[in-house]
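Below is one structure, written out as C-alpha cells; the observations come after it.
What you see is the complex with one protein chain gone and the rest in place.
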Amino acid sequence: MKKKKRISLTFYAMVIPMAILFFIFHTIPFLQGVFYSFTDWKGYGTWNLVGLRNYTHIFSDKNIYSSYLFTFKLAICATILVNVIGLLIASGLNAKIKCRNVLKAIYFIPYMLGTLIISFVFKFVFSNILPMVGEQLGIEALRLNILGTNQAWIGVLFVTVWQSLAFNVLIYLAGLQTVDQDIYEAANLDGAVGFKRFMKITFPLIAPFFTINMVLSARGYLMAFDQVMAMTDGGPGTLTTTISVLIYKKGFSGGQFAYQSANAVMMFVVIVVISIIQLKVLDKREETING
Amino acid sequence: MKVIKKAIVLCLSFTLVCSTLTGCGSKNNNNKKSNTTEKTTSAEGNSSSTEEESSLSGKIELFSTKTENSMILQTLADKYTEKNPNVTITINAPAEAKTVLTTRMTKGDMPDIIAMGGDTTYTEVQSAGMLEDLSNEGFVSNIQESYMSMVYDVNKDKEQVAYGIPYATNASGILYNEDLFAKAGVEVPTTWDEFVQVIEKLKAAGIQPFELTFADAWTCLPTWNSLAPDLAAENFNDERKAGNVSFGATAEFTELLQKYIQIMNYAQTDFMGTTYDDGNKAFANGEAAMMINGNWAISEFKKTNPDIKVNMFAFPGTNDTNKNYVTSGVDVLFTISNQSKHIDIAKDFIAFMIEQENASQYIEDQFAFSAVKGVEQSNITVAGVKADIASGKVANFPDHYYPSGFDLSAILSEFALNYMNGMADDENITATLKNCDEQYDATNVD
Partner (left out) sequence: MTHRTKLHKEKVNWPITIILMVVAAGLILFPLYLTISIALRDPSDMVNLLAFPKKLNFSNFAEAWKMTNYPLKFRNTLFITVINLVFTIITNSAVSYAITRNYKKSKFFKGMYYYFISAMFIPFSVLMLPLVKQAALFHVDNIGGITFLYIIFGLPMNIFLYSGYIKSIPEAIDEAATIDGASPLQTFTRVIFPMLKPMTATVAILSFMWTWNDFLMPLILLSKPEQQTLQLSQYVFQGQFTTQYNLAFASYLLVILPILVVYIFCQKWIISGVVSGAVKQ
C-alpha cells in the first residue's frame, strides 16, 4: 500500500451535497441571525443598521436578565438532581434485585414520551389533582397550584427532571456494569463499604460516564422550551420564562425580531463558553481521579 | 465470510423493513387518493346541479385569534360551503394565536382571511402593508360608522381606509351570577362605594365574591382595562406615548392598583393557580358570584351549566356614575391578506358573514354585539350592559393603544404574585408602576 493515495471522488460525492445543504439551511440562517442582530428589523418591512444598540440594550433589559437567571437556575438544579438521583437509581438497579429488567424498562418509559404531553399531564396534576388531595387531607401546602406561586419553577424543574432522568439512569447503569466485581471483593476486605466504597472506588471508575451526563444534560436544559410553553407560558409574571421562550415570544411578536436575534447570539456565546469550561474542568477531573 | 453473511442478513432485513414501510406508505397513499377522488367527484356532482349558484372555487384559510369562536365560525363556514360547493374553508384558531400570526407574517405566508381584534396586532399587520383595502366594497356601508372609526383609529397613521371590517364587538365588565346576588340580597352596584358594600354583603352571606383566573396571565388585564378609562384622563395614552406623563407619576394609576388589590382581597385562595377554563367552570357551577371578564366567557359558562343565570354590569370604578364606562371594543375584525390567491372568495365570504341572518347567528352564539347595522343582541344575559352600549357610554380597551411589545399582562401577573407573597401594598404599587414605565419605554426604543 502506498502511503499517499488519491482520495476517491466517491468520498467527495458523499460529503459535498450534504455539506452544501447544511450550509444553506443551517449556517446561512445562523449568519443571517448574527447580521440581523445589528439591525432594527421587525422581521418584515424596511430596516436600518443600528450597530451595537441591540447589544447595549440587552444589558439593561430586566426581562432578558430574569430569563437568564431562571434558565441557569433550572439548568443547574436539573443537572445536579438528575445526576444524583440518576446515580442512586442506577446503583439500585445494579444491585442484586428481583425483576431487574422490568424495573429497568419502567424507569426508561418517561424518556419515550414527549415533553409537551408530559407537561400537560403534570400541569393538570399540579392545578387540579394536588389541590384536591390537599383539600381532602387538609394539607394546606398542597391547596395552592404550585404553578401560580413563587415556586412555579419547582414545578417546571420537576417535569424536566422526571422526563430526562431515564437517560442518565441508563448511562450510569452501563457505567456501573463495567466495574469489575473483584474490585469490590478487594474493597470489602479492606473495610471499604457503603458510601466510602462508592466515593473511593465506584465513582472514580465511572467518571467518564459522569462527564457524558454532565455535558449532555446541561446543554439540553439551557434550551428548555416545551415544558414552559405547556405548563406556565412563562408566568406567573416572567418567573419561568426561559431564554428560548423569550426569543420565541418576543422575537416573533412585539417587533423585537432583531433585538431577540442579538439575544440569540448572546445565548450562543454563553453556551459555547459553558461547554468549553465544562469539558476542560471535567476532563481534568477525570484525569486526576484516574491518574 | 462472516462479514459478508452479516451484511447479507442486514441488507435483507433492511429491505424487508423498507418494503413493509413503503408497503404501509403506499397503502396510505392509495387510501388517501381514493378518498380525495371520492370527494372531488362528489363535489363535481354537486357543482353540476348548482352551477348557477356560484362560480367561485378554491381553498381558503380563515385564521381566528380567538379560540372561543372557532366552533361558530366552522358552523357558518359550513353553511357557506354548502352554497359554494367548490370552496373549501379551513378554520385555524391556534393557541398563542398572535405569536403564530406574526410568525406567519415573518414568513410572508399570510392566511387568506384573518379575524382578529381591533388591537395592536391589527396595527402591526396593517402597518406592514399586508392587508387588502376594502373601502370600496359594498358591505362597508352595512357597518355602523362608530365602529368603522374605531378601526380607523388603530390604523397606523389613523388614515380613513377600511383595511378591516368590524364584525363583532365585545363588552368587558363584571359578569355576575343573578341567583347568588338574589341569595345575598344585593342589587347591581353603580358606584365604587356600593360595589364595596355588595362585596362585603356577599362575603357575609358566605358567598365567594370573585373568581379570578390569573394562571392565564391575560385575565389580569380586564380589571385594568375597566378601571383605567374610568379613572385616568382621556388623553393619557397619547400623552404617555409622547413621553409627557408616566404611570408612576399619575396618581390615578396608584388608585387603580389600590382598587385592584381590594378585588384580590376578595378572590378565592388559589386565584394565581386557577386557569381561565377551570375558573369558568367553577363560576358556572356557582362557586363565586362575580368574574371580571368579557361577554366572550358567557358561552364557556353555558357549556358547563346551560341554566346559569348570568348577567353583566359596567365596572363601577368611581363614585361618579357618568364615568363608569363599559369597556367595549372591536372583538372580531375581518381582514384579507393582499397576498391571497382568492381575494374574490374571501370578499364573498365576508359579505356572506355580514348578512343579517348570519351576523345574528354569530352574536347569539357568542353573546357578543354586532357591528352590523340593524343586528341587535337580544339575549338577557348581557342586558345589563346593552343600554350603555346603545347609548355609547363605552370606552375602548386602553391596551389596544399600548405598543405591541408592552406585555402588561405579565406585569400585572407579577403584581398579583407580589400581593400573594405578602409584599406591602405601597411598595408593590410603586414597583409595578415603575415596571410599567420601564417596559413601556423599552418597547418604544425598538
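Just so it is clear, A and B label the chains in written order, and each chain counts residues from 1 on its own.
Simple rule for what comes next: contacts are C-beta pairs under 8 Å (C-beta built on N, C-alpha and C of every residue); 3 or more make two chains touch, one makes a residue touch a chain.
None of the values given here were measured: they were computed from a predicted structure.
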**Message:** Using the touch definition from the top, which of B:D109, B:D133, B:D193 or B:D426 touches the missing chain?
**Reply:** B:D109
**Fill in**
Sole touch to the unshown chain from B:N92, B:Q268, B:N379 or B:T443: residue B:N92
**Message:** Among A:L52, A:I76 or A:I129, exactly one should touch the missing chain; which is it?
**Reply:** A:I129
**Complete:** In the full complex, chain A touches the hidden chain through residues 1, 4-5, 7-8, 10-12, 14-15, 18-19, 21-22, 24-30, 32-33, 36, 43, 89, 92-93, 95-99, 101, 103-117, 120-122, 124-125, 128-129, 132-133, 162, 167, 170-171, 173-175, 181-182, 185, 209, 212, 216, 219, 222-223, 225-226, 229-230, 243-244, 247-248, 251-252, 257, 260-261, 264-265, 267-268, 271-272, 275
**Positions on chain B contacted by the hidden chain, ascending** = 3-4, 6-7, 10-11, 18, 21, 25, 28, 32, 61, 67-68, 70, 90-95, 100, 103-104, 106-109, 277-278, 280-281, 300, 303-304
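Note that only the chains that are shown with their structure count from here on.
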**Asked** When the centre of a chain is set as the mean of its C-alpha atoms, what distance in Å lies between chain A and chain B?
**Response** 35
**Touch list for chain B against partner chain A, complex** = 96, 98-99, 101-103, 105-106, 108, 121, 124, 128-130, 214-217, 269-275, 278, 404-407, 410-411, 413-417, 420-421, 435, 438-439, 442-443, 445-446
**Prompt:** Quick one: in the complex, what on chain A touches chain B?
**Reply:** 40, 42-45, 57, 61-63, 126-128, 131, 143-150, 229, 233-239, 248-250, 252-259
